[in-house]
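The other protein chains are all here in position, but one chain of the complex has been omitted.
Right, subunit A next:
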Amino acid sequence: MRNAGIWASIVSMAFAGTFLYQSTKVDYDGALGFGPGFFPLWLSIIMLVLSVIYLFSSLKEKIHIRKLLPEGNSWVDFLLILLSMAVFVFLLERVGFVLSGTICLILLLIRTFKWYYTVPLSVGITLAIFFIFAKALAIPLPVNALGW
């Protein structure tokens, strides 16, 4: 089960299967001929068939699952990027843009710079973006009770 192609084709099958099931819940016929269920239904069937072919072809042409994932130390960087984004999503509407942006960037940069560079850099970039969007372009960003 170290063949990445097999996993990819299974995911693709699951996606097609889900859409196939969902499209049976929508009308196949409409007022003027075919309805909203017609095209998605056939497309998901085609995708399902293609995924099966993909499964068999990947048995021949193997891509090792290790090639799919980041190597060595890059793993941590990879996860830190996702973690910092997730933290930003979680905090944004709770504590406002400036605080959540700063925390997100500190997490992102902590491994790259010393802490006394990381903190001012994170605050600076967040404030710069805040002013560009919220002030210069007048695009509303979520803020806390203090207005930032």
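Simple rule for what comes next: a contact is a pair of C-beta atoms (placed from the backbone, for glycine too) under 8 Å apart; a residue touches a chain by one contact, two chains touch by 3 or more; residues count from 1.
One rule holds for everything that comes next: contacts and distances are computed from a predicted model.
One chain of the complex is hidden; its UniProt record names it "Putative tricarboxylic transport membrane protein", one of "Putative tricarboxylic transport membrane protein", "ATP synthase subunit b", "5-methyltetrahydrofolate--homocysteine methyltransferase" or "Phthalate 3,4-dioxygenase ferredoxin reductase subunit". When the full complex is taken into account, the listed residue touching the unshown chain is A:A8, out of A:A8, A:V119 or A:V143.
Those residues of subunit A that touch the chain absent from the view are 4-5, 8, 12, 15-16, 19, 22-23, 26-27, 30-40, 43-44, 46-47, 50-51, 53-54, 57, 63, 67-68, 70-71, 74, 77-78, 81-82, 84-86, 88-89, 92-93, 97, 101, 104-105, 108-109, 112-113, 121-122, 125-126, 129, 133, 137-142.
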